[in-house]
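Note that one protein chain is taken out, while the other chains of the complex remain in position.
The block that comes next holds subunit A.
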Amino acid sequence: MAEAHPVGFQYVVEAKNRGATVIHIDPRFTRTSALAHTYVPMRAGADIAFLGGVVNYILSNEKDFREYVVAYTNASMIVGEGFRDTEDLDGLFSGYDPELNVYDQSSWQYEGQSDEGQQEGEAHADRETASGLEQESHGPPVPADVPRDPTLRHPRCVYQILKRHYARYTPEMVERVCGVPPEKFLEVCAAWTRNSGRERTTALVYSVGWTQHSVGVQYIRTGAIIQLLLGNMGRPGGGVMALRGHASIQGSTDIPTLFNLLPGYLPMPHHRQHETFRQWVDAIRHPEQKGFWANAEAYAVSLLKAYFGDAATEQNDWGYGWLPRLTGDHGTYQQVLDMIDGKIKGYFLLGQNPAVGSAHGRAQRLGMANLDWLVVRDLFAIESATFWKDGPEVATGEIVPEQCRTEVFLMPAASHAEKEGTFTQTQRLLQWREKALDPPGDCRSELWFFHHLGRLVRERLAGSTLPRDQAVLRLNWPDEEPSGEDVLREINGYDVATGAALSNFTDLAADGTTACGCWIYSGVFKDGVNQAARRKPGAEQDWVAREWGWAWPSDRRTLYNRASADPEGRPWSERKKYVWWDPAAGEWTGYDVPDFEKTKPPSYRPPEGASGVEAIAGDDAFIMQGDGKGWLYAPSGLIDGPMPTHYEPAESPIGNPLYGQGANPARKRYDRDDNPLNPASPVYPYVFSTSRLTEHHTAGGMSRQLAYLSELQPEMFVEVSPALAAERGLEHHGWAHVITSRAAIEARVLVTDRLRPLRVDGRVIHQIWMPYHWGSSGLVTGDSANDLIGIVLDPNVLIQESKVGTCDIRPGRRPAGADLLAYVEDYRRRAEGHDG
């Protein structure tokens, strides 16, 4: 955190000064470790074994916050008889289809849940479209009434299933899998549990490298399970917070840059699953289900009204037919492979540098070299705009500049200081930013670019009667360039007749009288005022600081904050008082906007057969979930299992110590000659991980072009332990090269005690570490660590496994030119020989 989020780390320092214990768990000793009380080195890619060990510690020592767990989680729910655990099936859950490598999830369901199962091929389509990302924010269908055992003794209740699932994740097993000594592990367990309960809460903060694994979603799930068991969700000082990789990455999922989502986590329609508007809406709201997604039709209609204006009518299903449809995997990695195959002709890159920043750099560059056109909007001529003349493939002869067919348009972009708008951070807080100065020269904002691009495209298409052109022609596109606040106003939503700003998503209607660009952001322009621009200093208001910025939804600072009170609505403790029921006034009150219907008492129980909001009981704190409960066990929705299980990374030097199944069986693979994966082989004996340095920003587009940052970390380097340096003959400050089946890259060597070998499963594992900031253009250049990485993805959200892999490292510089290809190929051949 100190390394990649130094500004946020000030709060860790402040907490430490006030007596907090800081523990840092990381494969390498970083600037964060330097300020921690305890540093715990561990093997990259073994996090679920570690966290599963924490779950086991909590359950076997009964350290869970029992009243919270019984009331607010699904611990007491009974799971159907058909479910089989990975403990029973040696690393597989029930329902596995070995041909498609996917699960039929029907056996994971609660008892009595409609067990119609999934349709043929549905699980496959779900993985192709990263449906886990959609489900993340609105639980999949679950009936309101599930059999429960509040004593938690039923052998098929979630609590007991969880307990059995993690029983083998003992401190000794954690040591064997992660290389962490039991006393260090138990120190973490003790600190975490001691600081949780009625009087205290613990926040789990992770950075997004945690997600970049073939079991990335399940990493986060394990963290969420611990936080639920300890009562750390929906309470002040608790939660699971993702530290994003850039400003406003939260915003870019809320109003997404993702292929499978529309604003506010509405799913992008699938051509077969959502042929009609009704099918699409019902797939979101699940008519029999509890919770606020039941009103999804109002959100969906209002979005279509924002898109298509007067052209969206009830008769034409609000223009639903004009929305694009998913036909399969359109994720960024599939797209790149499709470019290599000649299936994609054009590409827009906005503030993104995949030639350096994405996994398998060679595939990225070869794909981009096989387009008709490529538009790059950035601050500088980044590698994704110059790969055709200076990329590594030019040196190997794979790209010939004179023959490269791609026409590249580099459009100079305005920086964040040169345009107005909002950033949304990890707490879902929107903060308005003013424009500090005009962009230089021809640099322009995204808003300017897209407004005029849309205007020009619409002019070209004017009069067309082709069906494919209608969506663009019917867009509600202003003639005048809008301001940032105009856009925010549309996102907020307005009354179609009067144009008045709406004050909350509860104002949205399904009859076409409201338009709203993103339902969860509704209220950010309440009363016609830019609420995100509020900047009352913290010293002038209470500690919740509600007059700073605006948080979605409904300006709520902590989600699910009903859980900060006990089932009867009383604060769990005076110290952790946050939102509570006021019996005299007959309403919920507190420091934050209650995340509950204001006047629904804790004693409320839904009538028989209720659904939607009416079905939410007075103690159903997790109001967006289909059963109103926080999920320790996911009865459906996750593609790779209802509970996190330790799997080895797709590339690992060891077998899975826990199960016969090595890697995540449902991981998304692209088995192609141009995407080889390292077999388990002594040819690639070492584990590598990559991450950032404080001094640079991601792929370097914003830092390697600046002298004051470039001089601070001027060269690509690789960190190795003294033991590995001795084993391979690597010299400090000298050169070395790292080899995988994708590439060989060279770097200067830093021999440091900050990396150390670990004893894992009875053998010594060496780990090496590299930053990934360098590429071929800029003030300082160097080989790119992401070139080493192959494409294998988490099945739920299609994120790449880029934080762990296997490799070899050798002293000296790598071969150059065509010799480099032969060198990498020779490694592959030798590894396959060993493998066979």
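As a convention for this text, contacts are C-beta pairs under 8 Å (C-beta built on N, C-alpha and C of every residue); 3 or more make two chains touch, one makes a residue touch a chain; residues count from 1.
Keep in mind that, in the parts below, contacts and distances are computed from a predicted model.
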For this session: Name the absent chain as its UniProt record does, using one of the following: "cyclic-guanylate-specific phosphodiesterase", "Formate dehydrogenase iron-sulfur subunit", "ATP-dependent helicase" or "ABC transporter permease".
Result: "Formate dehydrogenase iron-sulfur subunit"
Seminar exercise, completed: Per the whole complex, from A:615, A:650 or A:709 the residue touching the absent chain is A:709
Exercise. Which of A:43, A:63, A:184 or A:416 touches the chain that is not shown?
Worked result: A:184
Problem set entry | From A:442, A:527, A:673 or A:753, residue that would touch the chain that is not displayed | A:753
Seminar exercise, completed: Note that subunit A touches the absent chain at residues 2, 6-7, 9-10, 13, 17, 29, 31-35, 39-41, 181, 184, 693-695, 707-715, 717, 732-733, 748, 750, 752-754, 756, 779-780
